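Only a single protein chain was left out; the remaining protein chains are all shown in position.
Every chain is named by a letter (A, B and C) in the order it is written, and numbering of its residues begins at 1.
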Amino acid sequence: MAKQGLYYDEPIIFEKSIPGRKAYSLPQNDCPAQDLSSLAPYRRKEAAGLPEISELEVVRHFTRISTKNFSVDAGFYPLGSCTMKYNPRLNEAVAKLDGFNGIHPYQPISTMQGSLELMFELAKDLAEITGMDEVTLQPAAGAHGELCGIKLIQAFHEKNGDTKRKKVIIPDSGHGTNPATAAVAGFEVYQIKSTPEGFVDLEELKNACDDTVAAIMLTNPNTLGMFEKDIVEIAKMVHDVGGLLYYDGANTNAIMGYVRPGDMGFDVVHLNLHKTFATPHGGGGPGAGPVGVKAFLKPFLPKPLICYNEKTASYYLEYDCPDSLGRMKTFCGNFAVLVRAYAYIRALGGKGLKNASELAVLNANYMKSCISEFLNAPQAGTCMHEFIVNPANLKDQGVHTSDIAKRIIDFGYHPPTIYFPLIVEEAMMFEPTETESKETMDDFIRVLAAIVDECRTNPEIVKTAPHNAPIDRIDDVKACRELNIRWEKTE
Amino acid sequence: MAKQGLYYDEPIIFEKSIPGRKAYSLPQNDCPAQDLSSLAPYRRKEAAGLPEISELEVVRHFTRISTKNFSVDAGFYPLGSCTMKYNPRLNEAVAKLDGFNGIHPYQPISTMQGSLELMFELAKDLAEITGMDEVTLQPAAGAHGELCGIKLIQAFHEKNGDTKRKKVIIPDSGHGTNPATAAVAGFEVYQIKSTPEGFVDLEELKNACDDTVAAIMLTNPNTLGMFEKDIVEIAKMVHDVGGLLYYDGANTNAIMGYVRPGDMGFDVVHLNLHKTFATPHGGGGPGAGPVGVKAFLKPFLPKPLICYNEKTASYYLEYDCPDSLGRMKTFCGNFAVLVRAYAYIRALGGKGLKNASELAVLNANYMKSCISEFLNAPQAGTCMHEFIVNPANLKDQGVHTSDIAKRIIDFGYHPPTIYFPLIVEEAMMFEPTETESKETMDDFIRVLAAIVDECRTNPEIVKTAPHNAPIDRIDDVKACRELNIRWEKTE
Amino acid sequence: MNYLPATDQDIKEMLEKIGVSSTEELFKHVPSEVRLKRPLNIHAGLSEYEVLRKMTTLSKKNKTTSELVSFLGAGAYQHYQPLLVGQLISRSEFFTAYTPYQAEISQGTLQAIYEYQTCVCEIFGMDVANASVYDGSVALAEAINMATDKKHEVILTTALNPEYTKVVETYCHGYGVKVNIAKHKNGLSPVEVYEPLMSKNVGAIVVQYPNFFGNIDDIKALADFAHANGALLIVATSDVAAMGLLEAPGKLGADIVAAEGMSFVGPLQLSGPSLGMMATTNKLVRKLPGRIIGKTIDSSGNPAFVLTLQAREQHIRREKASSNICSNQGLNALAACITMVTLGKQGLQVMAERSAQKAHYCYQQLLTIPGIEPVFDAPFFDEFLIKLPKDVSYVNKCLLDEGILGGCCLDRFLGYYPELDNVALYCVTELRTKSEIDNLVNKLGVILRG
Partner (left out) sequence: MNYLPATDQDIKEMLEKIGVSSTEELFKHVPSEVRLKRPLNIHAGLSEYEVLRKMTTLSKKNKTTSELVSFLGAGAYQHYQPLLVGQLISRSEFFTAYTPYQAEISQGTLQAIYEYQTCVCEIFGMDVANASVYDGSVALAEAINMATDKKHEVILTTALNPEYTKVVETYCHGYGVKVNIAKHKNGLSPVEVYEPLMSKNVGAIVVQYPNFFGNIDDIKALADFAHANGALLIVATSDVAAMGLLEAPGKLGADIVAAEGMSFVGPLQLSGPSLGMMATTNKLVRKLPGRIIGKTIDSSGNPAFVLTLQAREQHIRREKASSNICSNQGLNALAACITMVTLGKQGLQVMAERSAQKAHYCYQQLLTIPGIEPVFDAPFFDEFLIKLPKDVSYVNKCLLDEGILGGCCLDRFLGYYPELDNVALYCVTELRTKSEIDNLVNKLGVILRG
């Protein structure tokens, strides 16, 4: 399926700079010349060393380097926990609509009613999907949503004078952003060990539960792709000691229309619109991490709130929120991401969203059934939208998960997420998503089986992979040791 | 510079079809069901065998196969006679402006004033650039423009009752579309031999000139990239016997702002907007081949004319043209191409257009100077925007122009036009265009010199090239012999 | 802005290498008496932002179907266009490449056009197709040329799109082919209208399917008639979407299909985006004009695509070529290919079915308006004629004030249809909604009463 062809060794663009070249084109200054002597003391002595390139060369450079990227549009990208589903072209088109572009955040509210209505409606839909009462769209990504959510909980406890609540419980299966977020928000992280099956250990949880608990942060389905079947009990235990439940919504693609975090007992939830709601990942953002809360937390939401005035039948931004946690960022969120998510929800409708989750889970279980025939699947039984395997059965060959991952590349596929969650040794986490076809999965499974065969018959080829990629295996140790994180002229 | 990387063997899309898959999405029928029994006898027995594919797979398929194309954005494309200059992104943006899209050709004139104004202004600018009095934008490409132009000349002679004029003179250096056009228009083609230097042989021309001459079709600079210095005399000779002069404007990129066909004595000219005016070539069109004429030919232009009414200060389409040659196609031309050309002219302005030609000619002469050091340049001296070399100096090695062309591919460049014009043996025609930088040309020259070296040291590698492309050398003989021009299920 | 990379230093070095002292010297062969001695009279160049502003302003002088609800067809149709099409053809690998002369680095375009050819064959039920010509009318002219190398007459009818007729006449003048135009009969072109003009000089008869009035002829009967008289049947189609419902012309005996593929290319732009589709039988393949992509192998035996049968074309055959066409409508063919693939087997049917349903609903509703009369009673697809009690142009003007583009006024063809006075040609595709149709009916009722 994948084979060799023509690529370019494209130099760093600074190396292509030729003094006097230009790609820019700016309107002339048609105003009478002004005396800018007041600026003289502040003027730059030396112009910024940006490269000087012709327009064609700019286009060529980025076009060429782009071809060295793997992407969803190029092929199957079963990167677990990232929900690399198809990014509908409809969404790209609506994000570029004239009427959504060229809007200053401070222009009069009357001139941005369309964008406000969109955000208002989107928040409403997300509240319905998550079973929450209110949603803020401000956070720019999942981790940002987590911080917003944890700070909401913090503001709530503080408002109640409940200042001893310094502890946030996080299972050891949790994503790195969970403990990092709790720490950034000023909490102590209380990590609890998972059961051998990867679930929350109720015993451990019980030990952790006391009146210093501010919250527990959970992903459900968890990062092993399994549904925390004890969730009702967990919620009760935490609530009983006065703690709140935070839902890391990275895995929402498994449950839409089936079960809602709000109904499971969560008080706060963030969503990753760039996962569940099909907005493109952009090579690492921008995403959006809207946060939903139960009604009692509404007063603490970040400013401004997007509100609707029934009387004037118009939308407005509410800044007067005395108990608000403050602000997570300037303005109201990554609007371009919100537009896409809105379009996605409109296209699918309630039923379509449920279908999406249904087939995401079906695809994952299908792949798990097939792959566990030749790789070790530590979690037995039904998974949700993703699952974990590892090469425990290949230990004798000295082949690691990273080797298999790199070898997958040679066949034109993206590797799974590897070495996460940390609690599974040599984890490979596959998330096919619902937009991939059975043939694609079948071919991928065939490839993976063949690689597993290779591990036995020709492990060298696996350990030295990739052989078919734009570059050979990367030396990341050197990258850290001999730090070179910017181009310099002298180089 | 070029090297190997990952490609996909992408099957023909019909082979990926799975019954029941769908990528389409159409509004429901919200009208009461109608009785369509009147249509029953005409209904299709079997649905058209289009493939059934998911939306993601459609996107992936075309994304993947696209990567097997070479393009201007990927690299230097010195394809002579085709003016593969940079296609400015500005032009793409304006072509997609909302206001230019969603306009039915028959909607009221009052609702298409913007598009009409654009066409009117564009025609005016093209008239100025070519030194003609009137321009029609109807023809869809160069050859279509030629046909339009030759039919204008035909209409003129017929109007004059000059029915004996059956002969169109064309130098043997002319592009294939010239004789083909004359023939399609019902003329006899009278081919004249060029001088050894590739110019019009005045002696030959004289012999051809008589009262049966309808026209002469010329390219100037000619297809060898040389300026016909005797053009004034040529014009006089043809005009003296009552013939008209047709200018094949494919090479206009050499002369903008320097010399105009109208001033050289031409009566009719076509332009290739997809060459000189930077509109993209689209993998083979759509282009545009506007035709300019001297005032006396205006009555014969194809319908409709785009006119301006001073009184109402509005544009309109004039259909009432009794002497018109008729129509070259439906409606008014390839509008999307016209918009781009208009933007290009606005961006460059008169001076910029002249600069473009100046540097196109400079680049060509520079490359010619360099390349003629190691390949044979049959035309000595200064060229215009393109030039010809051949491997006459490599005859002993048994290497052909096509071999060198294929070997160029291995280094990430597009080969020149080869085996055209027919009058130069083993011709390689290079047209760098003005938008390429000196470094690019220098690297290309270095590569070409290295290939010429290879022809002596390792001719096999040249004769079996390409080695670095998505496919190896094509078998075009088999393609003709075992004709397979569509996919079939049984295959 | 001018997109020129050359710096002063570059220019200096290049001039040195060439051995001239200025670029001016490079133009020395241009006789001074014809040199342009003044600057071009063209406005000074603008920056990118200024051009964009200027052209945005210009574009806003238009009114588009994003604000107007259109019932116009008559050769240009507003069907659903998948948004992925515009985005995929904007990949510079496609749009900044040229004709795939070098097959080894053009497999993207080549494979896509091979797939396009297959789609065209499939929708028309024909054996083979070419890579496109300029538009539907030129496709028809080229088709007639294919059919008249031995014989020198062709028969059309007035039920053929008048613009196509004009183009055919223009081309046939050069071909030396006599164009006979039969009168339609009640909006159809049955055998009997061709019969009086039939002779052994006739190389082909042409029928539009559905015809210009939206009506559907008996193609099989025409094919039999043509063949019985030693002529070919050329079927012209101006809305390819109809092939989702109507029997494929190839199945009914058509020898050549000439179609306008615009419906599958992109939004209408006053003129274009046109696409001439041509398909024919295996027997006639070597007469087919224009580019054709073939499947073959490379030197390693892998499947690959290439331009084929080039011996028919002008760059080799010159004045003996089957046509003078060189560049075609490549990117539009690609767009149509992607549209057809996106629609797929089901989608094309659904599109056609819903168009027909909605058009018939609209027709029935319009006929309820007092004063509006049917014109023909032939079966139609998604276009139909109605006769109005008032001047169509006047009515359309009133409709425009309501944001509606009324049906095409046949008067625009300047006396070509004297029998069809005050007649409008309405088109209703799958994109029209019930409320848009009801609103039309409503407004039209008011206008006609007023």
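In the analysis below, contacts are C-beta pairs under 8 Å (C-beta built on N, C-alpha and C of every residue); 3 or more make two chains touch, one makes a residue touch a chain.
Source: prediction; values computed, not measured.
*Asks:* Quick check: which displayed chains does the absent chain contact?
*Replies:* A, B, C
*Asks:* Counting contacts across the full complex, list the positions on subunit B that touch the omitted chain.
*Replies:* With respect to the unshown chain, the touching residues of subunit B are 6, 18-21, 25-28, 54-57, 59, 63, 89-90, 92-93.
*Asks:* Name, in rising order, the residues on subunit C that touch the hidden chain in the full complex.
*Replies:* Listed in rising order, the touching residues are 47-49, 52, 56, 66, 80, 82-83, 87, 90-91, 431.
Operating definition for what follows: only the chains that are shown with their structure count from here on.
*Asks:* At what distance in angstrom does the C-alpha mean of subunit C lie from that of subunit B?
*Replies:* That gives a centre separation of 20 Å.
*Asks:* On a C-alpha centroid basis, what's the spacing between subunit A and subunit C, in Å?
*Replies:* 45
*Asks:* Counting only Cα atoms for the centres, state how far subunit A is from subunit B in Å.
*Replies:* Roughly 47 Å separates the two chain centres.
*Asks:* What are the residues of subunit C that contact at least two other chains?
*Replies:* Touching at least two other chains: 1, 3-5, 10, 47-48, 82, 84, 86, 92, 105.
*Asks:* Considering subunit B alone, which of its residues make contact with at least two other chains?
*Replies:* 9, 21, 25, 55, 59, 63, 67-68, 72-74, 86, 88, 98, 347, 409, 435-437, 469-470
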